[in-house]
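One protein chain omitted, others in place.
Letters are used for the chains, namely A and B, taken in the order the chains are written, and counting of residues starts over at 1 for each.
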Amino acid sequence: MSVASDKPIILDVRAMRVAVRTDHGDGPVLVDDVSLELRRGEVIGLIGESGAGKSTIGLASMGYTRRNCFIVGGHILFSGADLRAMTADQRRALRGLKLSYIAQSAAASFNPAMTLMDQVSEAPIRHGVMRRAEAEAAAVQLFRELDLPNPETIGSRYPHQVSGGQLQRVMAAMAMVGRPEIIVFDEPTTALDVTTQVECLAAFRRLVREHGAAALYITHDLAVVAQIADRIMVLRRGKMVEFGDARLILQEPQQDYTRRLVSERIAGHAFVAKPEGAAPLLTVEHVTAHYAGKPKVIDDVSLEIFRGDTLAVVGESGSGKSTLARVVTGLLPRASGDVRFDGVSLPPRLKDRPRDQLRRVQMIYQMPDVALNPQQTLLDVIGRPVSFYFRRSRAEVRARVLELLKQMDLPEHFVDRKTSELSGGQKQRVSIARALAAEPDLIICDEVTSALDQLVGEEILRLLKRLQDELGVAYMFITHDLGTVKRIANKVVVMLRGQTVASGDTASVFAPPYHPYTELLLSSVPEMRPDWLDGILARRGANRNI
Amino acid sequence: MRLLGHKLSIPAQIGLAIIALNLVMAIFAPLIAPYDQAAVLGDAWADPDRQHWLGLDNLGRDLLSRLIYGARMSIGLSFVITALSFFIGIVTGFGAAVAGGWVDQALSRLVDLLLSMPTLIFAFVILSVLGSGLPVLIVTIAILDSTKVFRLARSVAVGLVSLEFVEAARLRGEGWWWIITREIFPNAIPPLIAEFGLRFCFTFLFIAALSFLGLGVQPPDADWGSMVKDYRDMINFGYAAPIYPAAAIAILTIGVNFVVDWMLSIHSRGQGEGA
Partner (left out) sequence: MGRLILQRSILGVLTLLAASALIFIGTEILPGDLASAILQNQATPETLAKLRLDLGLDKPAIVRYFAWLLGALRGDFGHSLANGRDVLEEITPRFANTMFLAAYAAVVAVPLAVGLGLAAAIRQGGVFDRTVNVLTLMTISVPEYFLAYLLIKYVAVDLGWFPSLANVSSDTPFFDRLYYAFLPMLTLVLVIVAHMMRMTRASVLAVMASPYIEMAILKGLTKTRIVLRHALPNALAPIISVIALNLAYLIVGVVVVETVFVYPGLGQLMVDEVSKHDVPVVQACGLIFAATFIALNMLADILSILSNPRLRQPR
């Protein structure tokens, strides 16, 4: 997918430098000496982990910076004119018309008090290039191109009346209606479910191609960028690591960092099989649960976990996978069915369970920032389970905490630090240490890597695997990411709307014949082959009854 | 100048100075005041001169000394009431948040009810019949005011209870007491301190208003509010007498509000930077 180099350069960024400046002085540099040339009709993917500066670059290319951020160096030439040299009003005149932006969260980007049509048609009307009738007609046409339901009437709805995936596409229509020359896509599919992602991705790509616009596509997901970008720029901490043709970067990355990003994604097709023990550790039998006065969240779910197993519970949002964890731990009492641990039936309510039963099942959470009390030190957090369950003396507790810190590869002098001083990955390690301090038999991991950067998440997974080999602890691993499942789980349960649609060991669930939903899930996970999207669309188009 | 690790704004510095001055006045009144507050020293409404900087009041007592002693009653009373209302409000607010369910519903409805009634009118009705003895005053206002503290304490606690580290404590099997004191309270301190300042100001103004209307502190005790009441007639003759105690009330309230405003601006700024 390379673009002929005789097309004109529409965006020329030279040595861009963006830094933070407040009343208290100069802050960090967010973007350091980044240059790129974007031609008409071309898509450049900006790839990197959080803090890489990709959003900042996207916004700065429109001449906009967030609060306290300033463009302090370089030139940003749009069709030859330097955005930095223009007045604020001149820049404003370009935005929404020639330069447009699609944000990560559609729900947050729409004014809840205005109809969708009013907001979609607003920019060209206010810029004076279209009349209301013309703008609305163009909007409806775009809705049609984006495969939105009821294109003639969807505009009269309010943002909260429309689903997430649809809203994202309405936002795309809003960005396109002024016939822009450059579109900045800022992580537009990150917040969506994997199955919705495919439709949006296809819609965006079609739009860009048909309207001949140029685009910057910002994402942290290499597989996604592979589907849509002609060239890829890899960013790390504000600096450019590698920049070149998309296929080349994915197949033969030159830089170390790029190689790590690419290889982590591809690795892990080895299914892990483990020998079975005698009796199951955890048995969930025909369990049903619901919140007071509401319909069932979990409907007739059964599963078994043996010692040393890693059972992955997979599903999209609303599947009930997290609720399952709450039912097992007793936070949400089950309405019917049985949960047995080591042969003994667990009381439905948390407060009816004896302390030792509580000790043997521990939980690790998704968001490291709220999983730990910011006012407590590591000694407090990790030491409490030790003193609470085992009644050790202060000295013994401290010794045990230091031992655990070593196991987590965390420096010993962190022991008296407050948790708020640690990074996300470090906090997650502390959460793991806290769980291990109770010497449990089963650890429930609730989306523990979803909130972390890709490479940091990989390290956590490696740590969890190592601990399992050393200690023989079992995991119930809840996630929506199939790639993770394939890497560390030997058994898997697939959930959809509160029910299990497939279960068994990983090898057989992920091999044909599939349950249709499993197939949908598996096929929606973007792979790094650039032609993956075309393949999926072709297959689905052939199967779809219109 | 820095406090609690943050730079103090100019209004906040002024506020702290005012608070310090008032505290000194209240605590060391007998040492600072030139004369005893009840001593009759001359004719009523004598003009200010070198010995009596603010002149004499309606009974010939030194105005300045009365003003200084008045600080004790005003500040002391308000402080006691605020502390009591805070205690009630925090215990019920945290309790409601942690208990949840019908306990929370019942308490919240009750508080909503109390809050939707005009406090002044209420205090009026109660005091007009029960009389304005200090104990009655303290308990009535503390209970009425604790409803606002309840609201804040509950909302702060509810916000914290939903965080995973509290759930982790519950999963461990920790009891209520541990969760409230060790998990919730340490994280609730900043907004609570700011609220204490605001409640103090409100109570302070409220007591002064009641005294001004004749229902608060009764003679021979004197607070600034009742001083305003006693001197009010003279304003028509151009005497600024009632303005002095009123100004004292105003200045202390402004000072506390400056400091509270600064505290609130740090707290919200801090959250923004963490993103």
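In this section, a residue touches a chain if its C-beta (ideal position, glycine included) is under 8 Å from a C-beta of that chain, and two chains touch if they have at least 3 such contacts.
These numbers were taken from a predicted model, which means no experiment stands behind them.
Peer 1: Check the options B:I141, B:V156 or B:A246 and report the residue that touches the missing chain.
Peer 2: Candidates B:I141, B:V156 or B:A246; residue touching the omitted chain: B:A246.
Peer 1: Since one chain has been left out of the picture, which residues of subunit A touch it in the full complex?
Peer 2: 59, 62, 64, 66, 92-97, 100-101, 103, 105, 108-114, 122-123, 126-127, 158, 160-161, 174
Peer 1: Since one chain isn't shown, list which residues of subunit B touch it in the complete complex.
Peer 2: 11, 113, 116-122, 124-126, 128-130, 201, 205, 208-209, 212-215, 228, 232, 235-238, 240, 242-243, 246-247, 249-250, 253-254, 256-258, 261
As a working rule, only the chains that are shown with their structure count from here on.
Peer 1: Provide the C-alpha centroid distance between subunit A and subunit B, rounded to the nearest whole angstrom.
Peer 2: 48
Peer 1: Quick check on the complex: what are the subunit A residues that touch subunit B?
Peer 2: For subunit A paired with subunit B, touching residues are 329, 331, 350, 353, 355, 358, 362-363, 365, 367, 370-376, 384-385, 388, 434, 438.
Peer 1: Over in the complex, which subunit B residues touch subunit A? Could you list them?
Peer 2: Touch residues, subunit B against subunit A: 163-165, 167-168, 170-174, 183, 186-187.
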